[in-house]
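All protein chains of the complex are present and in place, except for one that has been dropped.
Going by the order they are written in, the chains are A and B; count residues from 1 in each one.
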Amino acid sequence: MNRRSRALWAAAIFAYAFLYAPLVIVVAYSFNDSKLNAEWVGFTLSWYGKLFHNEKMLQAAWNSLLIGITASAISTVFGTMAGYAMYRFRMRLLPLLVLAPIAIPEILMGVSLLIFFVLLNITLGMVSIVLSHIAFCIGFVAIVVRSRLAGMDESLTEAARDLGATPWQAFRLVTLPLIMPGVVAGALMAFTLSIDDFVITFFTAGVGSTTLPLQIYTMVKIAVTPEVNAVSTLLMMLTLALILIASRLSPGALRAQ
Amino acid sequence: MRKLLSLLLFASLPALAADELHLYNWNDYIAPDSVKSFEAQCKCKVVQDFYGDNEELLAKLAAGAKGYDVMVPTSNYVAGMAKAGWLQPLDKGKLPNFKNLMPTYLNTEFDPGNKYSVPYAMSITLIGYNDQKLKELGITVDSWAVIFDPKILQKIKGKVTVLDSQAEVMAAALKYLGYSVNDRDPAHWKQAKETILKAKPYWAAFMAQGYIKELSTGNIWVVHGYSNDIFQADTGAQEARQKFRIRHALPKEGAVLALDAMVIAKTAPRPDLAYQFINFMLDGKNSAALTNITGSGNPNAEAMQFIKPEIKSIKAVFPDAESAKRLEQLKDMNKKERQQLNRIWTEIKAK
Partner (left out) sequence: MTTTKSQRLHKWLIGGPPLAYLVVFFAIPVLIMVLASFRNPGEFGGLAPLFTEGEGGGQLDLTTENYGRFFSDFLYTELFLKSFAYAAITTFVCLVIAYPLAMLIARSPKKHRDLLVLLVILPFWSNFLIRVYAWMIILGPQSVFVTALNNVLGLLGLEPVTLLYTPFAVIVGLVYVHLPFMVLPLYANLEKHDPALLDAAQDLGANAWWRFWRVTFPLSLPGVYAGAALVFIPALGIFAIPDILGGTGGIMIGNVIKQQFLDTRDWPFGSVLSMVLTVMAVGIAGLAAWVARRSRT
């Protein structure tokens, strides 16, 4: 390896270390037998145990799950439709509305949705959170589906049409199975985005509809205990698993952002 | 697909109007045992939400939050909340324990006749400090100077936090300068702002709730905080077997007294449970439990006999007549004043 390559490698390794060290620390301290996130005292699983007795945490986790499933299901349907429409037809307004929520700072969406719900007298709660999450998840699914469609072989659908299939049959029996990995990857991504969302949920949550990220935020602001590390580790593992599956299904999906 | 949706819908339904009391309260402002015994008594569940500042409570209500039964605002906000239509009038007939309260704390200017609110507990916003560290540095803590005077702050740089509340920090600064906490003179506000800005570089952070933990772990040595939080920081330090204690200091210039009150939200899903809860907390023993665990002041005459003597001796929790003269309650502001204060607060945070 020449000198320049070595420098490059060193810089890259530093970058990777920078990316992963903090997360490793969070995980490590979740097993630390000490209230402070300082010196290593001993190995323990007690923080995980405390977590499962923490009512608020369990409620928040349940809420996050419920919201995630609902939001990702609906946004996958809408997102697939949007992705297909953007690929097949010339739409002018749709691409803009699909991509804008991803491009602008999240706080703008959060704040405008808050005003929106309050003015329409919609009580802030689980429903308002789900509606908000769908709005920004559609874009991600649409992008993934569209790129998957772009890489698909058109001749198969054309052949189906030539053989007399209606457009809906061609879509259902040929296109959809072909893009299904992309759709599923999009669904998984939407689920992850919903579970991890903080800013938009922060503004549109209501009474009794805390989600896991909001709960973590409250804990971080009030009293930092290794319980936060424990819940963070669990959340990370879940997200990791989902994203790995998604990347297996649709290798280009993650880079399509 | 439809079955899945209806299943999900049913799963989330229990959250509505079940046998639950939704309590929106300050953090660490109720004894966990009291919650448990109330749940046993009413055969219901108490779902708690917390806020760290009255402004937070009001902001949630202004955003149309529905679903809270009992809330615990500071009494000076009750008038505004009632006018905004967020409270329902209280039927004293349903509160037999109302008679336990000391008359001094009833019928305030904020809620004549206690139409909407019932006194819960009191706290004084004062200074909490690590006695060992401050002794080592030779600093006597008896004045707001320990928060605002750069000469003293130099020695404790980065070890001080103040409340993340525009009303409280402004009040402390006004008191330090010798004015009333309800002084609205723009010139005085400007002076207070400059005082705060001069002291800010020495402060570590604005903390509404996190300072309890920081005090008991020894990370922070001096806080501008609520008397009951500081009491709990001391309890925490003792539990952690620290070599120091956390003490209260009631500044000689005076401080803010907060009389917090229980109210029932107009849109309360379970007003019946709300009444049960309020009556429960007005009982002498339960009110005393609050003081014994959280170290908050107590307006309940019946409770006095159950309060631990060592807490009764803490002047910051039960001020004597001399100290009581220096305490003031904050009055609510109108829209214009709020805007002005917010602008000052933004400037304080930005610089």
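Heads up, the rule we're going with is that a contact is a pair of C-beta atoms (placed from the backbone, for glycine too) under 8 Å apart; a residue touches a chain by one contact, two chains touch by 3 or more.
Small disclaimer: the values here were computed from a predicted structure and weren't measured.
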{"item": "Full-complex contact with the absent chain, from B:Y179, B:W203 or B:F277", "value": "B:W203"}
{"item": "Selected residue (touches chain absent from view) among A:A60, A:I138 or A:V207", "value": "A:I138"}
{"item": "Residues from subunit B at the interface with the omitted partner, ascending", "value": "53, 55-56, 58-64, 80-81, 83-84, 158, 166, 200-201, 203-206, 217, 219, 335, 338-339, 342-343, 345-347, 349-350"}
{"item": "Touch residues of subunit A, complete complex, unshown partner", "value": "4, 7-9, 11-12, 14-16, 18-23, 25-26, 29, 36-39, 78-79, 81-82, 84-86, 88-89, 91, 93-94, 97-98, 100-101, 103-109, 111-116, 118-119, 131-132, 134-135, 138, 142, 167, 192, 195-196, 198-199, 203, 212-213, 216-217, 220-221, 224, 228, 232, 235-236, 239-240, 243, 247, 251, 254-255, 257"}
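What we mean here is this: only the chains that are shown with their structure count from here on.
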{"item": "Between subunit B and subunit A, distance of the C-alpha-averaged centres to the nearest whole Å", "value": "37"}
{"item": "Residues on subunit B engaged by subunit A in the complex (per definition of touch)", "value": "8, 11-12, 15, 22, 24, 27, 47, 49-50, 52, 63-68, 208-210, 212-213, 217, 240"}
{"item": "Touching residues (chain side subunit A, partner subunit B) in the complex", "value": "35-36, 66, 69-70, 114, 117-118, 121, 123-126, 206-208, 218, 221-224"}
